[in-house]
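Just one protein chain is left out here, and the rest sit where they should.
Chain nomenclature is as follows: A and B, assigned in order of appearance, with residue numbering initiated at 1 for each chain independently.
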Amino acid sequence: MSYTGWILLTASLVGLSCGLMGVFLILRRMAMMADAISHSVLIGIVSAYLITRELSGWHMMVGGIIAGLLTAVLVQWFNSRGVQQDASIGVVFTTLFAIGVIMIATQVGNAHLDVKHALMGEITFVPWDLIQLPGFGAIPEATLILMIVLIIVVVAILAFYKEWKITSFDPLLAASIGIPVALMHYLFMSLISITTVAAFDAVGAIMVVAMLITPAAAAYLWTDRLSIMLVLSGTFGVISAIGGYYIAVLLDTSISGSMAFATGIVFMISFLCSPKHGVLAQRFRTAKM
Amino acid sequence: MNILLSHNAQWVIVSTLILGMASGMMGCLSYWKRQSLMSDALSHAALPGVVIGFALMGVKSLPVMMAGAAISAIIAAFLIHWIRSSTRIKEDTAMGIILSVFFGFGIMLLTMVNRMPGGNQSGLDSFIFGQAASMVRKDVYTMLILAVLVILVLFIGFKEWKIFLFDPDFAKGLGLSGRIMNGIYLTVLVLVIITGIQVVGVILMSALLIIPAVSARYWTQSFKWMVVLSGLFGGGAGLIGTIISTMGNGWPTGPFIIVTSSALFVISLVFGIQKGILIQALQLRTQRKAHVSSSQSNLTQGGE
């Protein structure tokens, strides 16, 4: 596949996985948890590097998942100790991120890890890091990881659709009929971490947050059905990924920044023009009345 | 410790100290407005303004860049409010959208500006991670003035802030316009943010506001003391963090300030006399004990 082809495929995979997970994320009112996790995976990735001394996708994945879960657990715990939910998110992720930055500055030296890369990603490097997949040929490692992550995400959503739906909508009822609410929460958080880490390596933290939250929010303005919202959100994610790439090429600028920006355009269009919940439609309706 | 004595380092220490105090105090207002993460969204959203400010002038002009940051952050605040109030999208989602899209836009612009002649030397990157150590005296003056202003606004209107935060309806009854108070609150918050991002960067800025306030909560029930303590914790973290960061070569100031602040938080969490872990464990034990003894002798007790 061509260089551009790999980049588009990789970015689309990010858009799709994040778009799907994002739907449950915003319905569970955990949008800012995504922001938190996307920052705190840094410490997991740095720790993995310091322990193994190599920059392998799999080690970083494990480190990132642990860091993501640690964030979720700590936020929950501080919250149960009387810290407001959003304040406790703010305390946890900034602390972990700061420790991550310090570890890079004091331990890693000027190795291949730098914070800027982690934050903004280097999707342009993705097609160079090829591995051989038997029976398929050469494929960039990041792309392969993202494919596997997408499969995990889709399988998990199919398997736990009704559990995540009921625990998102009515956790009290869910608990009363014996659905393990806490377990489903942490399972969900693990998946968010997996998605974040996989995407993080390729496209950086900013784009992950944008991709997790914005397409899902846009989809939420178009439909009243959860299943359709999932399909729409995934589609918006892919559209933003591809659109963002071409904006970046056109303006010769950061690809991940442009992709984040593109999610904003998709949202803005939905916000203004959606027939159900768009601002213009609302104005029109009140004008008619 | 030699570096500590250098003239520039002293300026840096003084400014992180006073910045820490100002943001710690301001953070109490955010905490009680239940808007801790709003500061995170606004500081990320300040980035495009900084870059546009630079691009307009073509050189690094701090006042213009700060004005750009302020405008950008205020637009972001307005958009968050608009999205939240005109659709069914909740506030946290609206903040996440604005935060990531503005930041992405900022990175786009930054990459473009960095390609401009002279753009690479602009030190724009330092707005992402902060660069206290490279501050010159003039930057420090600007910061000092802003920080003092923030503290003054808090002091002068202390009574009003208190009513506004705890009982907005009552405040309205007293003739305090919610709109004006909100406007002042947002202005001061944005001032703190655009001052702070030069030191700790847009990513960690919110920590300066959030962590001291949360820590102070563990020591007192009084709003006044919470503001005072939070200011002390913030200032202390700024001071100690900066000193630590001067001990190593190339150690980043911002993250050390935040980690120091977090250390104070953990201490407060464990030992705090209001809701600390130790004190609560003791209380729970006495509660259980009291319960056991009372259930043997006690009959029903209606009413409060």
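Note that in this section a contact is a pair of C-beta atoms (placed from the backbone, for glycine too) under 8 Å apart; a residue touches a chain by one contact, two chains touch by 3 or more.
We adopt the following convention: contacts and distances are computed from a predicted model.
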- Note on the structure: Answer for the undisplayed chain, UniProt naming, from "Spore gernimation protein GerC", "Cytochrome c-type biogenesis protein", "Stage V sporulation protein AC" or "Manganese ABC transporter ATP-binding protein", is "Manganese ABC transporter ATP-binding protein"
- Note on the structure: Among listed residues A:3, A:77 or A:169, the absent chain is touched only by A:169
- Item | Touching residues on chain A - with respect to the absent chain | 27, 29, 82, 159, 161-163, 165-166, 168-170, 172-179, 220, 223-226, 229
- Query: Which chain B residues touch the hidden chain?
  - Reply: 88, 283, 287-288, 291, 295, 298, 300-304
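Just so it is clear, only the chains that are shown with their structure count from here on.
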- Query: So, what's the distance in Å between the C-alpha centres of chain B and chain A?
  - Reply: 25
- Note on the structure: The chain B residues in contact with chain A across the complex are 31, 34-37, 39-40, 83, 86-90, 92-97, 99-101, 103-112, 115, 125, 128-129, 203-204, 206-207, 210-211, 213-214, 217, 248, 250-252, 254-256, 258-259, 262, 265, 269, 275, 277
- Query: What does chain A use to touch chain B in their complex?
  - Reply: 26, 29-32, 34-35, 39, 78, 81-84, 86-91, 94-95, 97-99, 101-102, 105-106, 115-116, 119-120, 206-207, 209-210, 212-214, 216-217, 220-221, 248, 251-254, 256-261, 263-264, 267, 271, 277, 279, 282
